[in-house]
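The complex appears here without one of its protein chains, the remainder shown in place.
A and B are the chain letters, set down in written order, and residue numbers restart from 1 in every chain.
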Amino acid sequence: MRRSIYAAVVTAVGIVILADLVVANPALGSVAGFLTGLLVLLAAAAAIAGALTLLVRHSGRIARGTDRAGSLAVLVGMTLVLVPGLLPGSAGADAPAVRWVVAALLAPLVAAIFALLFPLLLSAARRGLRLRGRESGVMLAGAAAVLVLLLPIGGEPGAWLASIAAWVQAVPVAAVFRGMLLGVAAIGALTAARILLGAEGIDE
Amino acid sequence: MNGFFEAGPAATAATWVGALVTLAVWSYLAGERRLLHVAQLLLAGLATGYLALIAIREVLIPQLIEPLLSDPGAHPDLVIDLVLVGILALAPWLPRRIVAVPAAAIVGGTAAYALGGAVTGTLLPQLAAGIVTADSGPGGAVSGIVGLALTVPVLVVFLHGVPRGRALAGVAGIGRWVLLGGLGAWLGFLIVSRLAILVERVGFLLGDWLGVIR
Partner (left out) sequence: MSEARRGVGRGRRLPRGILPLALIAALAIAWLVPQLPFLSLGGGAESTLGDDLHVAIGSLPDQPNVIVDMDPDLGTYPEIRYATRAALADLMAVGSRVAVVSFSTEGRAIAVAEIARLRAAGAGPDRLVDLGFRSGGEAALVQLTGQPLDRDVSGATSPVLDQLQERGGGLGAFDLALVVGGGDMGPRSWIEQVEPRVPHLPVAAITPTFLLPQVQPYREAGQLVALAGTLPEAVAYGASVAGGGATSGPERVPEQPPNALAILVGMLVALAVLLESGMSGLVGGLRGASRGRRG
């Protein structure tokens, strides 16, 4: 019974939204508009659920004495943003205190972690490219060609490299990834269709 | 602070905190893992808190709470929304059969947008773009033929489960090598992107923090 209600809702919502894409009908548009608005609000609700889950889980870990420093860091992070942002009269995300926390902590943390990825990526590529000779050689050639074409050289050599890079981007790169895009889009569309028709058994 | 905050004492404090946080994360390279562990958890808290803040202030309050409080009778549809939003917000603590309804709506909507978008936005226009037309000109024709010669084998690689004769298997074999070269090119693009961020962070430390470069 639960599975049939779930499948019925999935199919009904999906069919209405798809139909609205291809059929211009005011009543259909109105129902699709309601469903779209509902999905926007449900996404916001999911964000609340995530925050509550994190709050409960890490409060429990602090109470049990498991990784207190880490769990405290999570709760401090949430507090630093939520308290100044939700205070009455606050401008929310535009509040100076929230913008300061983003500037001082959030942005530098993410950027520093992403910056670490360059040496880690090279290290992983170095180990991975040693494994299988011919396949690795082809991948390596592709990566090396891109690096050479994007070298920051000026003057005539730079303009020449830039024009070759532009052709490589426009023709072979676009063509290979068009094939990938088509393949992924086709697989994605088929999977989505199977979900809507109830053929894909999603664990409720 | 690269413009994330206006100049002044608060910006200077933000720069110092940002620099120390950057060095704490990079201490991982010297073998210190605890600081990175705490930094990652702090980031998780900050990001989750920020998402909850903007979800409440910029979505739920203006689109749901305020209209209902101002004139509940004028928005009967929002009452349904409110109930479902409440269910999903408390999902970890409610029975699954109740949470299944809003969850199913999300699954159905996501699948519908994916299917519609993939067909009308990607599949049809990209198939059309791959066709070499008679008025392409010699340069366009050569590029088009090269493009087609690369696109088709890669696409065939994705046709899992489709019965393949020898010809199609041969094309798929070529496609596999072309795909590998393409993935190698993607690795090259990824390396450039990650390098740009590392260079910017070093510039931030030397310029905004230490002031040795302008």
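By definition in this document, a residue touches a chain if its C-beta (ideal position, glycine included) is under 8 Å from a C-beta of that chain, and two chains touch if they have at least 3 such contacts.
The model shown is predicted, which means the values in this text are computed figures rather than measured ones.
K.L.:
Omitted chain: which shown chains does it touch?
P.N.:
Within the full complex, the chain not displayed touches A, B.
K.L.:
Any idea which of A:I15, A:I62, A:V76 or A:L140 touches the chain not displayed?
P.N.:
Of the candidates A:I15, A:I62, A:V76 or A:L140, A:L140 is in touch with the missing chain.
K.L.:
Among B:G45, B:P102, B:P153 or B:G182, which residue is in contact with the omitted chain in the full complex?
P.N.:
Of the listed residues, the one touching the omitted chain is B:G182.
K.L.:
In the whole complex, not just what's shown, which of A:V10, A:V74, A:A104 or A:L181 touches the removed chain?
P.N.:
With A:V10, A:V74, A:A104 or A:L181 as choices, the missing chain is touched by A:L181.
K.L.:
So one chain is hidden, and I want to know which residue out of A:A47, A:L82, A:A104 or A:A193 touches that hidden chain in the complete assembly.
P.N.:
In the full complex, the listed residue that touches the missing chain is A:A47.
K.L.:
Can you list where subunit B touches the absent chain?
P.N.:
Listed in rising order, the touching residues are 2-6, 26, 29-31, 47, 50-51, 54-55, 58-59, 62, 66, 109-110, 113-114, 116-118, 120-122, 125-126, 128-129, 182, 185-186, 189-203, 205-207, 212-213.
K.L.:
For subunit A, which positions touch the chain that isn't shown here?
P.N.:
Counting only subunit A, the missing chain is touched by 21, 29, 33, 36-37, 39-44, 47, 91, 93-94, 99, 102-103, 106-107, 110-111, 113-114, 118-119, 122, 125-127, 129-133, 136-137, 140, 143-144, 147-148, 150-156, 158-159, 161-163, 165-166, 169-170, 173-174, 176-178, 180-181.
The criterion applied here is as follows: only the chains that are shown with their structure count from here on.
K.L.:
Find the geometric centre of each of subunit A and subunit B from their Cα atoms only, then give the gap between the two centres in Å, rounded to an integer.
P.N.:
3
K.L.:
List the residues on subunit B that touch subunit A in their complex, please.
P.N.:
Spelled out, the residues of subunit B in touch with subunit A are 1, 4-5, 10-11, 13-15, 17-19, 21-22, 25-26, 28-29, 34, 37-60, 63-64, 77, 80-81, 84-86, 88-92, 96-97, 100-109, 111-116, 118-120, 122-123, 126-127, 129-130, 143, 146-155, 157-159, 175, 177-192, 194-195, 197-198, 200-201, 204.
K.L.:
Tell me, which parts of subunit A touch subunit B in their complex?
P.N.:
Within the complex, subunit A touches subunit B at residues 2, 5-7, 9-18, 21, 34-54, 56, 69-71, 73-82, 85-86, 92-93, 96, 98-119, 121-122, 125, 135, 138-147, 150, 170-189, 191-193, 195-196, 202, 204.
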